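Every protein chain but one is kept in place in this view of the complex.
Letters are used for the chains, namely A and B, taken in the order the chains are written, and counting of residues starts over at 1 for each.
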Amino acid sequence: MIIIVTILVAVMLAAAVAAFVFKELLSAVLAACLVSLIASILFLFLQAPDVAMAEASIGAALVTAIFVIAIKRTGKREE
Amino acid sequence: MTFLHNYIYYIGALGLVLIGLLIVLAKHNLIKVIIGLSILDTGINLFIIAVGYIREGTAPIFSEPGLEPGRMVDPVPQALVLTSIVIGVAILALALGLAVKLHKEYGHLDLRKIKELRW
Partner (left out) sequence: MRTTVSIVLLAVVILGFGLSLLDVPFAERKSQIGDYYIVNGRDQTGATNIVTSVVLDYRGFDTLGEITVLFVAALGLGAVMAAAGGRRERPSTTEPPSLVLRTGTNVLFPLLILFGVYIFVHGHLTPGGGFQGGAIIASAFLLVYLCCRERRINLARKTAADSLGGIVFVGLGLVGLAVGSRYFLSDFLPKGSLDTLFSAGMIPIIYIAIGIKVGAELAGVIDDLLEETE
């Protein structure tokens, strides 16, 4: 059990570092979506199903969609 | 191993807060800064829920008639984080709208060149 949680936290931190490093903005947004999804799973492990549902539907789906729409209307690369 | 048992969620939340803050401070594209803001928000919410956890607890919902109320986790941090997630998405939406308008005005989103946002 603790092994699964450790692996999930490691993948979450790696995805956050990837969002820092990537130069393509679409890839950085997808890394942030992965962070939000793994946070939703961790909320379920911490016995909070309401918060897991809210984070999955609002944080992972709608925020990513809004980011992709905004990136489409501005530049796609960081420079 | 017991150190990991006790503190793995705190390490994860603190790591997310640090990386989010690093993105906000070090990057100069406005969309990247807003992505960092979103990661920072997720880290803080994870920290609050991790504080409210009780060992061997269950979710605070009486879905079956036989659950005893002595072993449930704290419901107050969950209510606070529910509010915080919704406010986070409202702030992100408004920030992205302003970023789109800024791009229309200046043609780029480089914070080093936009005069009012330089620090």
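A few notes on this one:
The rule is simple: a residue touches a chain if its C-beta (ideal position, glycine included) is under 8 Å from a C-beta of that chain, and two chains touch if they have at least 3 such contacts.
Fair warning: this is a prediction, and the values are worked out from it, not measured in the lab.
For chain B, the residues in touch with the chain missing from this view are 6-7, 9-10, 14, 17-18, 21-22, 25-26, 50-55, 59-63, 65, 69, 72, 74-76, 78-80, 82-83, 85-87, 89-91, 93-94, 96-98, 100-101, 119. Even with one chain removed from view, chain A keeps its contact list with that chain: residues 49-50, 53-54, 57-58, 61-62, 65-66, 69-70, 73.
FYI, only the chains that are shown with their structure count from here on.
For this pair, chain A with chain B, the centres built from the Cα atoms lie 10 Å apart. Every residue of chain A that touches chain B in the complex is listed here, in rising order: 2, 5-6, 9, 12-13, 16-17, 19-20, 25, 28-29, 32, 35-36, 39, 42-43, 46-51, 54-55, 58-59, 62-63, 66-67, 69-71, 73-75, 78.
By the touch criterion given at the top, residues 1, 4-5, 8-9, 11-12, 15-16, 19-20, 22-23, 27, 29, 31-32, 34-36, 38-39, 42, 45-46, 49-50, 52-53, 57-59, 61, 73, 78, 81-82, 85-86, 88-89, 92-93, 96-97, 99-100, 103, 108-109 of chain B touch chain A in their complex.
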